[in-house]
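The other protein chains are all here in position, but one chain of the complex has been omitted.
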Amino acid sequence: MAEIVLAGVTKRYPDGTTAVDRFDLTIADGEFIILVGPSGCGKSTTLNMIAGLEDITEGELRIDGAAVNDKAPRDRDIAMVFQSYALYPHMSVRENIAFPLRLAKVDKAAAAAKVEEAARMLDLHELLDRKPAALSGGQRQRVAMGRAIVRDPKAFLMDEPLSNLDAKLRVQMRTTISRLQKRLGTTTVYVTHDQTEAMTLGDRIVLMRRGLVQQVGSPEELYHHPRNLFVAGFIGSPSMNFLPAEVDGDALTTVIGTVPLTERMRRGLAEHGSPRRVILGIRPEALEDASLGGQGGATALGGAAEVTFTGRVDILEDLGAEKYAYINLGEAGAIASEHLAEAFQGNETEDGQVQLVARIAADSPAREGRDVTLAYDPEAVHIFEPDSGANLTEAVAAGVA
Amino acid sequence: MSPKATVSEGRRSERKLGWWLCAPAAIVMLAVTGWPIVYSVLLSLQRYDLRFPGRKAWIGLENYGTVLTSSFWWTAFGVTLLITVVSVLIELVLGMAIAVVMYRTLLGRGLVRTVVLIPYGIVTVAAAYGWKYAWTPGTGWLAGLLPDGSAPLTQHWPAIFIIILAEVWKTTPFMALLLMAGLALVPEDALKAASMDGASAWQRFRMITLPLMKPAIVSALLFRILDAFRIFDNIYVLTNGASDTSSVSVIAYHNLIGGLNLGIGSTMSVLIFLAVAIIAFAFVKGLGASAPGQGTGGRR
């Protein structure tokens, strides 16, 4: 168990491309850290540098206070779970799990006991004498986990360990990994491209893009206080809605009507030189069918100062527990920002029409082809600067705090 | 040492290791082929007959003139081309049929695939003797089927036919294996889709299977054509070049070992090498054959 420190860690390839740029992070002992981002963002490279499978171009990597830049993987005492599981096909499950112990020259009896223990923890008992080829995907994944935990390493590194599993198994294994990590209390660095895995597993999330860290924080922080357009668009499912907006006196003019400026927005805009053109962001779950709160004077959002707008429902997806209403905003809703393209597919449909998604309650009477009135709390609105992508509303919050 | 230097150091050591690992193979291949090729070009420019070492002299391209105006050479060249073209064509058709059988047969697939390898495993000379005796009057079961008094191996066309038969029998399985590997590349779904679209079995083969197999067919053809062009063992055993059945390899061999004429022998060697190079070049240009294994350079 160990604290891992990355100080200005950089990876540059001979052809000049920078895969990871000045990565700073202190991973506390026992912490579960998620590296997440779209493909090519440098998360796997970072993991490989921690593992020792790739050289660090610049900066320092410290494990338990000691610089390990030049140490071979085997001298770092770190275990890794690969996306392909990388089980040794010519060894049985038992031999696979025992392999690190065999290399460490642990005596046979002690090794056998440890293998038994790992097998019990991962429910691999009946499989110990099988060869990897005879296992299902989920079983192979558990063997790979077993091989990682068996020698009690200082840290676990996991490189997209669940992405080769089917959706149902992935959810199951997610809880298994989470439980195992809590029980063993081993520092873990976990790489994924899936924001759901990131949100559900990690103590802290490091969101990367093009080799640069975008934001580090707890899942709640990244969700509620995204620092920029990219983070806001990447975290959350369905993705946040983004609309072009113009600051017009004490309100924002948008395709969904006028949004009154709150005190928070006013301060944020003022601090950033009062730009006129901005991007408004609002999460689908911040929108609710206004008709639901109609009775008894209560509002749909439970009393907050709400703003409403009306639009025609283009598509309605009923998920049982909730409904997704897609509202067509026409072409006027289009915004162009490079920060969004990478984070998610955007809410443009094929013909250039822009849609807005609302995640509304299951008992909403909204119907396809009919108008629906949606209500939201202006406090839930984020305002972004289109060029830098910075979240103006959050920068202030951070400044205040 | 700065960390940056370590990276390029790693890359440089990878290169070095690559060269070191390839060096022995490269040196052997170059030493055994490179120098002899140069040497045979040099020999071809000399009058050099081991029976008359005293008359050794540089004579420029005279040997080439001698060979290229010799009717023996052109007969051998024609015979070689004929055998090459006919046997490779037959092998292609027959090999394709066997490949389809091996790939599609419902029963005894393992048995068929195993037994078909026997002709491949048999030593060419051994098989050639089998064919020779089969066609020898009196001894052979095949000669017995012919009218009395015929001795096929001593007549030009029957002998050519038997040479082609021996060649085809021995190498068709190899062709079939290469083509079967090509068949395996044809996605089952594409065939299903085609049959849903109303294609008959023959149409599926012609319009889906063949185009998708083209790379496999072209590279198998290239290999077999160049291989057939150097035919030697079968002819040596079956006729030893009698009744105008010499291939270029056989005639070059006889000039060297029988005639001990290094100058003429080398000239023929160079000409055969050039012919093979031209065929290979024409093939790659004309049919877009890519070298087997090319484009598989992916790593990690």
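Here the chain labels run A and B in written order, and each chain numbers its own residues starting at 1.
As a working rule, a residue touches a chain if its C-beta (ideal position, glycine included) is under 8 Å from a C-beta of that chain, and two chains touch if they have at least 3 such contacts.
In this text, contacts and distances are computed from a predicted model.
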Hidden chain of the complex, named as in its UniProt record, picked from "4-hydroxybenzoyl-CoA reductase subunit alpha", "NADH-quinone oxidoreductase subunit H", "Membrane protein" or "Carbohydrate ABC transporter permease": "Carbohydrate ABC transporter permease"
Touching the absent chain when the full complex is considered, from A:Val20, A:Leu35, A:Leu61 or A:Ala79: A:Ala79
Candidate in contact with the missing chain, chosen from B:Tyr64, B:Tyr129 or B:Phe161: B:Tyr129
Candidate in contact with the missing chain, chosen from B:Leu43, B:Met96 or B:Leu153: B:Leu43
Touching residues (missing chain, whole complex) on chain A: 51-53, 72-74, 78-80, 82, 84, 86, 88-90, 99-100, 103-104, 147, 151, 157
Where the missing chain touches chain B, by residue: 11, 14-15, 17-19, 21-22, 24-26, 28-33, 35-37, 39-40, 43, 98, 101-102, 105-108, 110-127, 129-131, 133-134, 138-141, 143-144, 169, 173-174, 177-178, 180-182, 184-185, 215-216, 218-220, 222-223, 226, 229-230, 232-233, 236-237, 248-249, 252-253, 256-257, 262, 265-266, 268-270, 272-273, 276, 280, 289-300
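The rule is simple: only the chains that are shown with their structure count from here on.
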Euclidean distance of C-alpha centroids - chain A vs chain B, Å: 58
